[in-house]
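The other protein chains are all here in position, but one chain of the complex has been omitted.
Letters A and B mark the chains as written, and numbering starts fresh at 1 in each.
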Amino acid sequence: MPVIEQGGTQIWKRRTRRESLLRWFGWLLGVAVFMICWQRISDATTWFFVWDAPRIANDIWTRATPPRWEYITQLGRPIWDTLNIATLGTIIALFLSVPVAFLAARNTTPSRVFIRPIALLIIVSTRSINSLIWALLLIAIIGPGVFAGVVAIAIRSIGFCAKLLYEAIEEIDHGQVEAVTATGASRWQVMAFGIVPQIMPAFAGVAVFRWDINIRESTVLGLVGAGGIGLQLSSSLNVLAWPQVSLILLVILAAVVISEWVSAKVRGAII
Amino acid sequence: MSHRELDDMLGKGWRKPPFIANPKLRWALLAGFVAYLIAAFLTIEVDWARVYAGLDRGWQFVLSFTRPDFVSRASDIWEGLLESIVMTVAASVVGIAISIPIGLGAARNIAPMPVYLVCRGIVAVSRALQEIIVAILLVAIFGFGPLAGFLTLSFATIGFLSKLLAEDIESMDRVQAEAVKASGARWMQYINYGVQPQILPRLVGLSMYRIDINFRESAILGLVGAGGIGATLNTAFDRYEYDTAAAILILIIVIVMGLEYLSGVIRARVQ
């Protein structure tokens, strides 16, 4: 609450009254905005389909069960591709995010005025754009396939990893860095002996965390043609092969659960 | 560690003790990792000629960021962007509103066992299913349009927010809440006076973060027909209209940056 110190209780009271008025107005505005948004959504919706939805949902459910189990034999290679997209993408992203993080952290950047904003721009722009969009873009540029998926995941992850890393770098204990500097170490030696050991746990944590997220994301990259199991999902959907769709969804669900379990285990082992 | 004498050690080299003490395990892990990398690289199948041909197009795309074209598809961009924002706002409001009771229910320390299990179940399902897959299913059920996108984002918000909210409630200071209970408060009063003040700042912070995520996600839902800017973007890529695509991406980045800035300001004010 913005309380101005000069003046006595009365001024302070008036301010709270104004603020409570403002608050009510804010709520009112919020409700109005929500109603407008809802109005727009409702206008763009064919309500006939919505009323029909329970029947359609039921229809899809009966078609999708039971899943076509024997289809799993064709899913081996897509799963392998999905794993590769996530893992290789994460590795590449980690390599690229380290220099970006060092350039972005206030205490290690060579120039706060020129280089830091550029590094921050890289971080925010790669982070703001979903990996599916990166995949779309890369497919337009280098053609469909696993490679586009790897690059898409890598680009999307740079900003994420670099952001967490540079926050870790900014939180390091300056005394340790000072001590290494005092021995007459060069800039790079200070980095290797004073800073890197301090951020290693954060680095390992970020790597595993991001890998887990990337497994999830790489399962759907195929929807736009960037390889992996999403490709099968997409083609099954196109021919309305619901039993295959339900099997693929189960496989994706299993992959997500397993990757979460693995990352939790590894994180527990490191920290 | 055994006591070693100085004379034994002088003249002998010194190696940093390895991270994994057991040499067999160490080499096995290393060899396994290298083998995996090789296998992964071998199966990736990159069409280098295609990639090389794409480099030029990639460069064109990068250049297009210097001359983004907001004008020639202005109405499409505007429609899509507005739809994205509308979906984000509506889904965030509904999602946050629903996730508060579910978050309370999923907190072990204030919810009875049956409620806890149901709420945790909802959270688990919502978190395991990715937005884009949910969107596909909802589009199949409700038809094309922003309603499916709105429902998808609301559903995803519930999983994200309820889980973090529940964790926050579980780690809150029990004494404060018990003091309120001891005064003879009803359950609602207990939540209102004992729990709410403790978690409100974090709830606001998380909600802002989720709004940010919802907007980013709304940009891809259009790829599967669930409304928003994604459809416009997809069309732009399909037609190789990089200038328009660049304009859309710049808009997304700017809005995300704006949201991050806003959430920073709001979080600072609440805490």
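Please note the rule applied: contacts are C-beta pairs under 8 Å (C-beta built on N, C-alpha and C of every residue); 3 or more make two chains touch, one makes a residue touch a chain.
One rule holds for everything that comes next: contacts and distances are computed from a predicted model.
Q: For the complex's missing chain, which UniProt name, "Methane monooxygenase/ammonia monooxygenase subunit A", "Phosphonate transport system ATP-binding protein", "Spore germination protein KC" or "Helicase"?
A: For the chain not displayed, UniProt's protein name is "Phosphonate transport system ATP-binding protein".
Q: Could you tell me which of A:Val33, A:Ala53, A:Leu121 or A:Ala179 touches the chain that is not displayed?
A: Touches the omitted chain: A:Ala179.
Q: For review purposes, identify every residue of chain B that touches the missing chain, sorted by number.
A: Its contact residues with the unshown chain are 1-4, 6, 9-17.
Q: For chain A, which residues reach the chain that was dropped from this view?
A: 107, 173-176, 178-190, 192-194, 197-198, 200-201
Definition applied: only the chains that are shown with their structure count from here on.
Q: With chain centres defined as C-alpha means, what is the inter-centre distance between chain A and chain B in Å?
A: So the centre of chain A lies 5 Å away from the centre of chain B.
Q: Mind pulling up the chain B residues that touch chain A in the complex?
A: The contact residues of chain B facing chain A are 36-37, 40-41, 43-47, 50-51, 54-55, 57-58, 61, 82-83, 86-87, 89-90, 93, 128-130, 132-133, 136-137, 140-143, 145-147, 150, 216-217, 219-220, 223-224, 227, 230, 233-234, 237-238, 240, 245, 249, 252-253, 256-257, 260.
Q: Tell me, which parts of chain A touch chain B in their complex?
A: 30, 33-34, 36-38, 40-42, 44-46, 49-50, 53, 56-57, 60, 80-81, 83-84, 87-88, 124-125, 127-130, 132-133, 136-137, 139-143, 145-147, 150, 216-217, 219-220, 223-224, 233, 237, 249, 252-253, 256-257
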